[in-house]
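Attaching a single structure in structure tokens format; questions to follow.
Left out: one protein chain. Kept in place: all the others.
To keep things simple, chains are lettered A and B as they appear, and every chain counts its residues starting from 1.
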Amino acid sequence: MNSPASPVETDDSLHPAVEITDVWRRFTRPKSSPFARTSTVDALADVSLSIPRGSRFGIVGESGSGKTTLMRLIAGLDQATSGTVKVGGTDLTGLREGQLGFLRKSLQIVFQDPMGSLDPRMRVRNIVAEPLQVQGIRDVDAAVATALEQVGLPPDAGRRYPHQFSGGQRQRISIARAIAPEPEILLADEAVSALDVTVRAQILALLESIAMERQLTLIFVSHDLAVVRRVCDQVAVLQNGRLIETGPTESLYRSPQQRYTRELLAAVPTLAKSLAAAGARQSARGAGVTSADSTDEAGSTA
Amino acid sequence: MTDRKIERGQRLSPTLLIGGTIVAAIVLVAVVSFFWTPWSTIHTDVNYPAAGPGTAGHFLGTDTRGRDIASLLMAGSRTTLYVGILAVGIAAVIGTPLGILAGMVRRGPAELLMRVTDLMLAFPALLLALVFATIWGSSLTTAMTAIGVASIPSFIRVVRSGTVVVMTTDYVQAARVAGRRRFAIAARHVLPNVMGLVIVQVSVSYAIAILAEAALSYLGLGAGPTTASWGRMLYENSAALTYAPVILIWPGLAIALAVLGFNLLGDGLRDRLDPRLAGR
Partner (left out) sequence: MTTGALLTVDHLSIAVGSTELVNDVSFVIERDERLGIIGASGSGKTLTCLAVAGLLPDGLKATGSVHLDGVHTDLAHGAERQLARVRGLRIGTVFQEPMTALNPTMTIGRQVAEVMVRHRMKTRKAARATTLELLTSTGLPDPERMARSYPHQLSGVQRQRVVLAIAIANGPDLLICDEPTTALDVTVQARVLELIAQQSRAVRAALLFISHDLAVVASICDRVLVMWQGRIVEQGSVIDVLSDPQHPHTRQLLADSDLSVPDTLPATVEDLG
């Protein structure tokens, strides 16, 4: 763990990667008629958390939990209604998009949908080059080639268009774009949720090796608790815009303190659990159809 | 998921092929008319007014003043193209950026812009042409400027709705995270991705402009007496409707064909540029 910063120290490296303090994000619902009262909804309510530098931090929640809103705040794509969001010690509050240059250098995102996050009318080369061009990096071609190579894409990939790649390859393109400007923080927003298990395993391995090699802070936003457990060392659980529970992954998974966290964990289907149930079904059938608790066979005995 | 992906051939769609052929033919006729028409468009064959097709060397006959219909049709295609380019050019060049702006900035001034757009949509284009003609005098250019200005709102609306969709995509979010400024996002991501909509709107507006020119010229507010125009041909020969209706059929057919051609071309181009259909 990082040693706590002494108050006089202003060294950049001692700030947490991301620090969120008392953040609220309130949205105004669209009015159903011009005469209707405006109603609001709190996508985030009083959320505070600190993401240590170099950690792999999981943000877990179901749809409507506010995890996407939180991600957008951290990435400077949205502004908190109140509270502060600090990235690398710099407060994002009140900064306009044009003033976020420092954030663009230090933080990049890998999005969920590998098709939707790549402009269908741009060649892969230009997609990956985009953050580099903005930062005025001189040898863009070399940097693009390096990034494509690191994510395991063939060298000629740059000349092609996104739709010419499979889902897994597209996600590699998305990762190449994110790591090309050498950020310190990588935000993965449901980055493997749209992929099947085989590709998911490959992409997870790739993300982990990149995070390790480059000593990145990896912020992993997901609804999938099993994936978060595999990837992250710390985790925060969101429900209805509130931070329910946070802590080191293993202790949270072993002894969840909150009822909702326990429910979430219990709902994850695992092979061991499913096979045990299948075994029970099979033996119930083998034992005959008279067994009282065998709801499976209730229909056929009637 | 990829199971269902079906390869698409690279063949030209019939829509694009037919539309392209019609438009190319009109352009060709217009170009040729600069150098050659069967007769001069101002030559009046006083002996043969309102003659049927084939009379005295007039392939399609003559109009009520004895002018060669085929020659007038050829020269009229120039007017048709000119009015289309002027009117649609004004509408597209002004309407597209405003539409992108309204779609990207969705507050304050953009909101005002949309209300003004709504107002203008309710204002008849022909009435605007009348107003313009009163102020600047009736001429083809005035009339088409009016039609162009009147078509701006529909461009704004169409482009804005497309822009709103593009702005919600992850690739625009990614561009923001990359640090792209608004203007660069508009030029690099939004414009190419709403281009399909712009093309369709261009073809629709082109058809409207051709029809409007015909209507305005028919009312005497468009092309002057010395300019050959399909609309003007209808206007000048309207009296012949009772005794030589065939004179009116030719320009009518020409207008219908041009409108059809531009609509088909627009539809075909849009499909061609749609990334979801581009399985190449």
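Criterion: a contact is a pair of C-beta atoms (placed from the backbone, for glycine too) under 8 Å apart; a residue touches a chain by one contact, two chains touch by 3 or more.
These numbers were taken from a predicted model, which means no experiment stands behind them.
Of the listed residues A:26, A:105 or A:230, the one in contact with the hidden chain in the full complex is A:230.
Screening A:36, A:142, A:212 or A:268 for touch with the missing chain picks out A:268. In the full complex, chain A touches the omitted chain through residues 62-63, 166-167, 196-201, 204, 223-227, 229-230, 250, 253-254, 263-275, 277-279, 281-282, 295-296, 298-300.
Convention: only the chains that are shown with their structure count from here on.
Note for the complex: chain B touches chain A at residues 1-2, 169-171, 173-182, 184, 188-189, 192-193, 275-276, 278-279.
Note for the complex: chain A touches chain B at residues 75-77, 97-98, 100-101, 104-105, 107-109, 111-113, 116-122, 127, 130-131, 134-135, 161, 163, 166-167, 174, 177, 181.
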